[in-house]
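The complex is shown incomplete by one protein chain, all other protein chains being positioned as in the whole.
What follows is chain A.
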Amino acid sequence: MTAVLTRVGLALGLPVVLVAVWWFASAGSTDFFFPPLRTIVEVFGPTWFGERLVDDVLPSLGRLAAGYAAALVLGVGLGVLIGSNRWVRAVTEPVLEFLRAIPPPVLVPVLMLVAGIGNGMKILVIISGCVWPILLNTVAGVRAVDGVLEDTCRTYRIRGTLRWRHLVLRSASPQIVTGARQALSVGIILMVISEMFAASSGLGFTVIQFKDGFQIPEMWSGVILLGLLGVLLSMLFRVVEHQVLSWYHGSRTAQKER
């Protein structure tokens, strides 16, 4: 019980201190562009918990979910293919390194020509950034399949779907999850960026509109909302990760205890 309290205390300690510092340092601020935190907090509710939740926040999250899911399927699928075949790997690796080095924001104008300015373009932008950490981690994970396990599978003639599911994907899953975690934060960034181009709804769009309309406290509240969403999504991710990788964490703990 005390251990749990300590952990919660440690996790919340710094944020509480930072918020307090911000609150008091900005309390008397008359600077137009850095309003007191109190003002920002006051506008937060009215700004976001109304029409905007449906008109802007949900579309943003929808596009993020779609892009992220597509990147997961694409990344894991291609990753398994590339990772398990030496020739494919040799051919694709230089290209992959090149592609992943391109910052997705510069692709936006290009994607706009190909996919227009609607949701498709925004989802493509998210995919174009999220897919790389997943893909490359999957490749690494698939390559690092334990040799003894592989031999065992072969000995028992475990082949096809069974082998993919229980040997390849299973042993690559810790790496895949690592990639997926990186991709999530990339996805949030790209969700915002994609909405700064040719948008008419979304969180990034709304924040820019507040800036252009000189509604600075509202703009800050959007920035804070994005941060909170990031925290929420990473907590959600941790829950999912716990489910998916329970066998892995279990085996690690068992090894340590030995």
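Definition applied: a contact is a pair of C-beta atoms (placed from the backbone, for glycine too) under 8 Å apart; a residue touches a chain by one contact, two chains touch by 3 or more; residues count from 1.
Methods note: contacts and distances are computed from a predicted model.
According to UniProt, the chain absent from the figure is "Nitrate ABC transporter substrate-binding protein", selected among "VacJ family lipoprotein", "Cytochrome c", "Nitrate ABC transporter substrate-binding protein" or "Rod shape-determining protein MreD". When the omitted chain is restored, the residue from A:Pro15, A:Gly213 or A:Gly250 that touches it is A:Gly213. The residue from A:Thr6, A:Thr152, A:Ser200 or A:Ser246 that touches the chain not shown here is A:Ser200. Summary of contacts with the chain left out: across A:Phe34, A:Trp164 or A:Tyr248, the touching residue is A:Phe34. Touching residues on chain A toward the chain that is not drawn are 22, 25-26, 29-34, 105, 109, 112-113, 116-118, 192-193, 196-200, 205, 207-209, 211-216, 220, 223.
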